[in-house]
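My questions will all concern the structure given below.
For this depiction, one protein chain was excluded, whereas all remaining protein chains were kept in their positions.
When the chains are written out, they are named A, B and C in that same order, and each has its own residue count from 1.
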Amino acid sequence: MNDRGQRILLWTAPPAVALFALAYLLFPVFSPPLSPTLTPDQVAAFFRSNVTGVLGVAILCNLIACSLVPLFAVTAVQISRTASSSPVLTYAYIICVGVGTTAFILADYCWGMAAFRPDRDPQLTSLLNDMAWFFFIAPVGTIMVQNLCFALSVYLDERRDPIFPRWVAHFNVATVALLAPSAFSILYKSGPLAFNGALSFTLRLTTFAVYIAVMFWALLRAVKHQGHDRVALA
Amino acid sequence: MTSLIGNPLTIVWALVTTVTLASWLVARDGGASHQINTTVTLVVLLIAAVKAQLVIWHFMEVRRAPLWLKATTSAWVVGLFALLLGFYFAGL
Amino acid sequence: MATAPNPEAGQARSWRQNRKLDQWIAFWSVPFFFTLFGLVFVPLSWMMPPRSPSSTTPLIVDFMRSHNLLVACVILTLAFGLAPVSYSCYLIQIRRMSVSPAFRYSMMIGAITGAIVGMLFPMFCFGLGAFRPGYSPAVLTMLYDFGYLAFIGSLGCFCVMWMAFGLAILLDQNNILPKWLGYYTVWQYVTELMAAPVWIAKSGPFAWNGLLTFWFAMTLYVSWQFIVYLCIYRAIKNQPEAELDNARPELQPAALDNGSRMGA
Partner (left out) sequence: MTDVTEDFTTGVGNSRPDADTRGHVPGDSSMWFFVVGDLIIFGVYFVVYMYFRGQNHELFLHSQARLSLDVGAVNTVMLLSSSLFVALGTVAARAGNSAEALRRFWTALAFGAAFPLLKMFEWIPEISAGLTPGTNLFFMFYYVMTGMHLCHVALGLVIMCFVIRNLKTSQPPKISFVETGATYWHMVDVLWLVLFALLYLMR
């Protein structure tokens, strides 16, 4: 009875992921990802020639920006079920999700702004594009702490049949290592660490996608085995 | 029953109010020309110090408070107005 | 890692078996984060103490183009996830108080807003200025103003946090944290009011580098941050084992289950 709500929330994740994939494929800025070495005039020209594409995806992302929050909410509930001495990890997890989602929304705003009036001064369009990339790629701090909190709660779980298998925790720690390099995208304009580089862009997005898939599966299993011990996260 | 008129608090109030009105008059005509007037400032600040001490002492009942409270509040009043006058005369 | 002496039956327990391990990890991450924060802001990028809002444009342009700002940005984007951990240290103490959960929820929401508008966004404003050399002085000055005003001028989110935290301490009957700390926390609300004029004044004591709005408010804030941190240490230490969520059954007082302990 208690986990029906959580199951419903969990099953909102697959359509959300589908929409994010759609947005990723349709987004002209991503195919191929804009290079940081572009001069402001080239960036302005790019936005002038792709207004509909960028605006369309910006609106779509604006709508689905928080669509993965239910998944994270269910994770927070499951973290609070693992019997650590206090909900410190749950609260940290919730705040990290809030901050991370807001950063993504700000990135979406900046791209939307750049495309809203593409005949702006090229410097401003280039600034908005840079700001969008900053907010999209760079802030990995919260996702890393989020995953570490989750991993810690699994390690500290003293139940006979633990809520999550140990490897899920190891996986979360691994994602932290994989996401860390994209914070350095601020320092470089070319090479693997740049915005469009292999490490900062492709590795980060694939890691995040795999992370969502694994968490979705692990949460489904955890919610199914929750039975009826009522959780008072409060 | 505590009568209103003879009450020491009312006396303190009356004193402080008249002093306020007095300093208002002093400032109104004495300082009407709006240039530096050290006597007005000195009088006004000292009156304010006395008023503050009276309110703290009687209204806030610090009169019957333990020593540490009396000391802190008096130190604040004296220290503050000393600093104020100090900076005022330093800035002349 | 501090090995908090465990009041368990005397046998030496390595810190791994400590019952409050998650709280101690969260607790000891805060000084690390604040020292890192301090190092990044003052010696590394010399962002703090802030320059004057009315400094000349060449000075602003020169400062905004320094490479250290980018390095500061990177370190902060890696570490700023620890800010929520420090806020959750406060939240778990509020949860132990006999107050409604509304206090910790409002503090949580304030924390989420504060982490973005008060830290990440201004940091990126400075990073963006240094990222691309081609920007005109006008754009750089805008980023410079936006960065400092967002850092020092973000008021509302912290207002609600300190008010919720202060009120929770004052209304709490379990005396988790001392009452004077509650009043001290409400003062932080006053320091936010004191910072409001930064949006108006461009020089003098009320500018964003002014004597009153920055230095005095900062001394009040930093001293409070240090003192509240000591009180949290004491609160974690004094929490009886039985009261923990993962208390073993024999320690658990008979009728208490997880739900009933929280205030209505």
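Throughout what follows, a residue touches a chain if its C-beta (ideal position, glycine included) is under 8 Å from a C-beta of that chain, and two chains touch if they have at least 3 such contacts.
Since the structure is predicted, the reported quantities are computational estimates derived from the model, not experimental observations.
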item	value
Neighbouring shown chains of the undisplayed chain, as defined at the top	B, C
Identified contact with the non-displayed chain, of C:33, C:46 or C:216	C:216
Residue numbers in chain B that touch the chain omitted from display	1-2, 4, 6-10, 13, 16-17, 20-21, 23-24, 26-28, 30-31, 34-37, 40-41, 44-45, 47-48, 51-52, 55-56, 58-61, 63-66, 69, 72-73, 76, 79-80, 83-84, 87-88, 90-92
Sites on chain C contacted by the missing partner chain, in the whole complex	178-180, 182-184, 186-187, 190, 193-194, 196-197, 200-201, 204-206, 211-212, 216, 220
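We adopt the following convention: only the chains that are shown with their structure count from here on.
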item	value
Chain B and chain C: spacing of chain centres that average the CA atoms, whole Å	40
Inter-chain centre distance, chain A versus chain B - centres from mean C-alpha coordinates, in Å	62
Per-residue multi-chain contacts in chain C, two or more chains	none
Chain A - residues contacting chain C, complex	39-40, 83-92, 94-96, 98-99, 102-103, 106, 123-124, 126-127, 130-131, 134-135, 138-146, 149, 152-153, 156, 158, 180, 183-184, 186-187, 230, 232, 234
Of all residues in chain C, those that touch chain A in their complex	19-23, 25-26, 70-71, 73-74, 76-82, 84-85, 87-89, 91-92, 95, 101, 104, 108-109, 111-112, 115-116, 120-121, 124, 127-128, 131-132, 134-136, 139, 244-246, 258-259, 262
